[in-house]
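Encoded as structure tokens, here's the structure I'll be asking about.
Missing here: one protein chain of the complex. Every other protein chain is in place.
Chains here go by letter, A and B, matching the order in which they are written, and residues are numbered from 1 within each.
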Amino acid sequence: MSKLLMKGNEAFGEAAIRAGVKCYFGYPITPQNEVPEYLSHELPKAGGAFLQAESELAAVNMAFGAAAAGGRVFISTSSPGLALMQEGLGFICSTEVPLVALNVSRGGPGVGGIHPSQADYTQVTRGGYNGDAKVPVFAPATIQECVDLIYECFDIAEKYRNPVMILADAMLGQMMEPVELPPKKEITPVDQIAREKPWAITGTAQHEGRNVIYSLRMQPDVLEQHVEHLFDKYAEAERELVRYNAVGLEDAEVVFVSFGTMSRLCVEAIEMLAERGVKAGMIRPISLWPFPNKAFDEIGPKTKLVISAELSMGQMIQDVKVAAQNRWPVKLIHRTGGIVPSSIEITEKTLELLKEVQG
Amino acid sequence: MKTVFKPTAGMVPVDTSYCPGCSHGIAHRLIMECLEERGDLGRTIGVVPIGCAINAHHFMNVDMCESTHGRAPAIASGIRRVHPDKVVFTYQGDGDLASIGAGEIVHAAHRGEKFTTFFINNAIYGMTGGQMAPTTLIGQKATTAVYGRTVEQAGMPLRVCEMLSTIDCAVFVERVILNNPANVRKAKKAIHTALDIQAAGLGFTFVEFLSACPTNWGMAPVDALKWVETDMAAYYPVKNFKKPEGY
Partner (left out) sequence: MNRRFRLSFNADKCKGCEICVSVCPKHILAMDTAVNAKGYHPACCTDETACIGCTSCALMCPDCCITIYELEEGEA
């Protein structure tokens, strides 16, 4: 299969088209504008519907409507836009409707900045919606990985009848890399939707009985039962959706835990540390929720330090500490504001932290 | 014996949760009668609001979904993108549509979305216990305006039909009133016309129903209907604001 050199955001849009997406709804926000721009001309050519919404608030609700009606839906935004979508995401979890969402994250809080950041970790893994729910989150580190995840996540979302989030960042969105695109799936014809999704609201003539997609459950015992049911799904997701890469854990003195863009710098830092006589390894979570706790059981006996390397003030470090279970000290290497540190900076900081821990 | 009037198959034969004399009962029935008469019950998808009518999906015999507050027009826009040929409508109250959802309804109208919005204007918030709505009249009392609404505090009541009729792609905009049988018949005609225009794909269609909320107005149902006529219709003129040629 041939490779194309593509800009991240455009590749992500094309991945959704290849996955047979019927609808895209979005609102312009840097650094992901190329996603709606690309889909505005390519998705209709593929038989889908593109709609630029009046806000992210509207976009997530358009997505709910289209998905409740049985369409395959893709939405994208960046960090402040995701904040606006939180109510919608919780509502979509509650109503058990599938959706794939992409966050090309940028600096925060508030309007923040437009450069790469990982400071949405808490927002995407804990959710900013009310009530108990979970959204599986995947964090690619290359454009190819993001394309593959987007392509796959529609099936995951439909299996669990839940939103699934892909957390990229401004770097991945804006850079160009060679990418192999997956084969194109056809958009489900309207009259086939009810067969594939008998729960969808397609008109009572299309299916047995009458379908109502709803969230409100006024009787507490009924609501409790429903939330327990959601969490049965999430328990299965926790068993099935854990993904990570692990390198050099057997004899590492220091182990990085890092995802996305930051993990690419840690790979270089590992090489630099080797030149300085320090063996380093890395756990790269690909699923942020469920967090790959079991990866930490692969850490070898020589490890003296675990470093959470993040483009934030340290959000993933909380999950790293839980996973570490006090077996090793856990420290943070971080930059924020949209700054992406150099691998040299990471290397120097690692050596400092190692000295602290050893001394 | 022949049947002159019978309850429509469009209404699920259960007791509604609405108060005695609530106009939701009439509005629901008219819409469902129209859909039944058009043979459309099996190919309709409706969106219910947050408000008393969140329960509408227990009573309207069509596929439906709930909404986040105010966002029904966005949700319906999404539904429409997947189902270009079904009948799609939103059913919304004055908090849902004229307060939190003011942006979404304007943009749905602006895009000329090919669905119909039925707007139940009873000048008060029902479900949450009688707070002021954007459509509450000056001097009208509400739990968040216990001495009566004033312009200084809350501005003038919002005339939604008037506002939407300035939008080009809102092609049918009509205000009806549910206070007596003659006007209820006219309201039903307006619903049919709106659905005809939706079927013709001409643009966004909108029907506002001046309605009673006896409980939160603190009136008996019959008196509440009088108040709709004497007070609400005085501020919200009952008329067609816009319709395409030939309708």
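The rule is short, and it goes like this: a contact is a pair of C-beta atoms (placed from the backbone, for glycine too) under 8 Å apart; a residue touches a chain by one contact, two chains touch by 3 or more.
What you see is a predicted model, and the numbers here were worked out from it, not measured in a lab.
K.L.:
When the whole complex is taken into account, which chains on show are touched by the absent chain?
P.N.:
Counted over the whole complex, the chain not pictured touches B.
K.L.:
Even though one chain is hidden, which residues of chain B still touch it in the full complex?
P.N.:
Touching the chain left out of view, chain B contributes residues 1-8, 11, 13, 15-16, 18-26, 29, 180-181, 184-185, 214, 220-222, 225.
By our rule, only the chains that are shown with their structure count from here on.
K.L.:
Need the CA-centroid distance for the pair chain A / chain B, whole Å please.
P.N.:
The answer is 39 Å.
K.L.:
State the interface residues of chain A toward chain B in the complex, per the touch definition above.
P.N.:
Going through chain A, the ones touching chain B are 22-23, 25, 49, 51, 53-55, 57-59, 61-71, 73, 87-88, 91, 95, 190, 193, 201-206, 210-216.
K.L.:
So in the complex, the part of chain B that touches chain A is made up of which residues?
P.N.:
The contact residues of chain B facing chain A are 41-45, 47, 54, 57, 61-68, 71, 74-86, 103-104, 107.
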